[in-house]
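One protein chain omitted, others in place.
Letters A and B name the chains as they come in the text, with residue numbers starting at 1 for each one.
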Amino acid sequence: MQDILKAKHWIIISLLPALLLYTFIVIVPIFWSSYYGFFKWSGMNEPSFIGWANYLEVVNDPIFWRALKNNMIIVVASVFGQVPIALLLALMLRQTTLFQRFVRSAVFLPTVISTVVVGLIWGYIYNPEFGIVNALLEMIGLESWTRAWLSDPDVNMYAVSIPIIWNYIGPYLIIFIAAIQNIPTEIEDAAKMDGANGFRKLFYITLPMMWTTIKVAVVLCISGSLKAFDQVFVMTGGGPAQSTELLATYMYNNTFMTYRYGYGSAVSTMIIIVSLILILISQILMKRKEEKGMGI
Amino acid sequence: MRKDVVYEANRSFNPVFRQKKSIFKVIKTVFLITFSFCMIYPLYWLFISAFKSTDEFFQFPYALPSEWTFDNFVRAWNLADLGGAMINSTVVTVVGTIFTVFLGALTAYVLSRFSFKWKGFIMLFFLLGMLIPIHSTLVPLFSIMNEIGMLNTYWALILPYTAFELPIAIFLITAYMSSIPKEMEEAAVIDGAGYWGIFFRIMLPMTVPAMATVAILAFLRYWNEYIFALVFINDASLKTLPLSLSIFSDGYSTDYSLTMAAMAIAVIPTVIMYVFFQEQIMKGMVAGSVKG
Partner (left out) sequence: MRNNNLFLFLMVLISIWLTACNSDQAENTASTEESAEATVTIWHNFAGDDLRARTVRDLIDQFDEENPNISVESEAIPVDGYRQRISTVAAAQELPDVFFTYAGSFTDQFYDGGLIQPITPLMEEHSDWADSFLPTGLEAYEYGDNGDIYSAPVGMSSTSYLFYNKQLFEANGVEVPETWDQFLDVIHTFNDQDITPIAIGNQAPWVAQSTTFGAIADRVTGTEWFMKAVEQDGASFTDPVFIEALGYFKQLVDADAYQEGANSIDNTQAEQYFAQGKAAMMINGSWTVSSLAASASEDVIENIGVTVVPSIEDGEGRANTITGGPGGGFVLNSEAEGNVKEAGLELIYALSNEEAQKAIAESDSMVMYDVDIDRENVSPLYYEAFNLVRSVEFAPVYDLYLSAAAGEAINNGLQEIMLGGELETVAEKVQQAQVQSLEEE
């Protein structure tokens, strides 16, 4: 009985600092901002209450849906690009040789660089006149494929996704490396004794042991992709003609460029709702998979 | 000795297997080298660009600089007061990272080792924080900090940074801790160690790789954070690096050679930091393989 009380006490004491800090700095502002969503407010004049009008306008604005669609492209590209590539690399890079250390550092370097530089260098890579992509295509005889990658609305959303994937493989790599090395060596050894090797070991030991981390990585990936802003802001600014508009750039433009603070707040609330839904879906999907994996 | 090596040695009796293995190894090496090149190139490009004049930067974007002078670096350093900004960034980033790692680990310990009524709710509560577009919190957060008189201090950056990074820290460390077997703690409980004792003496040392991961991510984010630094700090003597990096643009045009030089200077500490923490992650790995 006393132990339970003691445990309860401990739980409260140790959760409190994080909870308090987080509540006051993250949660309160976000509800405050959702509340602004019910007002017509430029950010400078007297706010006037307009009920659900902003939220309705968000839902009826085709640009919002285009931004959401563009964001989904980034979500898909990241979840199916960043996570598998990082996982593959993490499995390949488990030694402490100089070469492997070098590769591990190399993969992380794009994360270190300012997004302004990332935007600039990819702008050059995609440049229609002296960019590397078009030069390569011409070299292998695919001249008809060359184009202005960032300006052409048919392809530019895919073109901006690649730098985003490339930019953030590093963090997932270190997350996975840390997880892999947490797998108790006894289990691996036991698997080897049983003659499990290569793919069998991967699918029956390594991946299941890492599954919690992979799930967290997918959550990070989805939430990160839905907040994506910097690279696109630098490379295209959401243009041309809003063809690469993302939820975050859409919100930013409304809030700070056209002085519709209330509307911008409504958009950001919608971003949170959409993210929550996507994350719940992903968790449900991954849960099934996990159970299946265990079942076999 | 590396267990992989032992393992391979056993198999090497079979020559066909050996040949297959070495082809695979060559492909893997070539792939890794190519991949590394693609990853390193931008940093290389940043550094060569930092040595160029504006004219040269635009005329020959891919070429090496015709002349290696440190003029850009010196000018950028002086004009943007990078020295002062670097000190401020270091204070904010280091304190913020320590807070994040400690609070993250403490919370993760509770969430991964105890079961209580509100646990699911608290997890969801922290999840919410990862989804927030940061721009939308600016005005409320500004008002709160203004109310409590925290604007214009290091705390105006340290606390929001920590708070916004906490969810990621908690989720990563929780995931890691929950795959650590419980036997060691049970032994400690029998020895009569309290919860703090278990946390500091057993959980923290075993979680170093996850904490190092969180530290790297937090450090990077704080070092490069722009928006909070822009809005919550007035005092020029408290400005952090990202603000100093953006002064070379006047809204119509940008002095790219100075911008590149300033960015090259700013990136060096993050590379050093990464190499340091990566070693922390890998230390666990080496230790693990020695055990095996």
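To be clear about the criterion, a residue touches a chain if its C-beta (ideal position, glycine included) is under 8 Å from a C-beta of that chain, and two chains touch if they have at least 3 such contacts.
The structure displayed is predicted, hence computed values, not measured ones.
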item	value
From B:Leu128, B:Ala188 or B:Val231, residue that would touch the chain that is not displayed	B:Val231
Identified contact with the non-displayed chain, of A:Ile132, A:Ala148 or A:Leu207	A:Ala148
Sole contact to the chain not displayed, among A:Ile4, A:Met193 or A:Ala241	A:Ala241
Hidden-chain contact residue, picked from the options B:Leu64, B:Ile148, B:Ala187 or B:Ile272	B:Ile148
Residues of chain B (touch criterion as defined above) contacting the omitted chain	54-55, 58-59, 79, 138-139, 142-143, 146-150, 226-227, 230-231, 234, 236, 243, 246-256, 258
Absent-chain interface as seen on chain A, which is shown	12, 16, 20, 40, 42-46, 123, 126-129, 148-151, 153, 156, 235-237, 239-243, 253, 255-261
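Just so it is clear, only the chains that are shown with their structure count from here on.
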item	value
Gap in Å, rounded to a whole number, between the CA centres of chain B and chain A	15
In the complex, chain A residues that touch chain B	7-8, 10-11, 14-15, 17-19, 21-22, 24-30, 32-33, 36, 43, 89, 92-96, 99, 101-118, 120-121, 124, 130, 166, 169, 171, 174-175, 177-179, 181-185, 188-189, 192, 209, 212-213, 215-216, 219-220, 223, 226-227, 229, 247-248, 251-252, 255-256, 261, 264-265, 268-269, 271-272, 275-276, 279
In the complex, chain B residues that touch chain A	2-4, 7, 28-29, 32, 35-43, 45-46, 61-62, 103-104, 106-107, 109-110, 114, 116, 122, 125-137, 139-141, 144, 159-160, 162-164, 166-168, 170-172, 175-176, 178-181, 195, 199, 209-210, 212-213, 216-217, 220, 224, 242, 245, 256, 259-260, 263, 266-267, 270-271, 274-275, 278, 281-282, 284-286, 288-289, 291-292
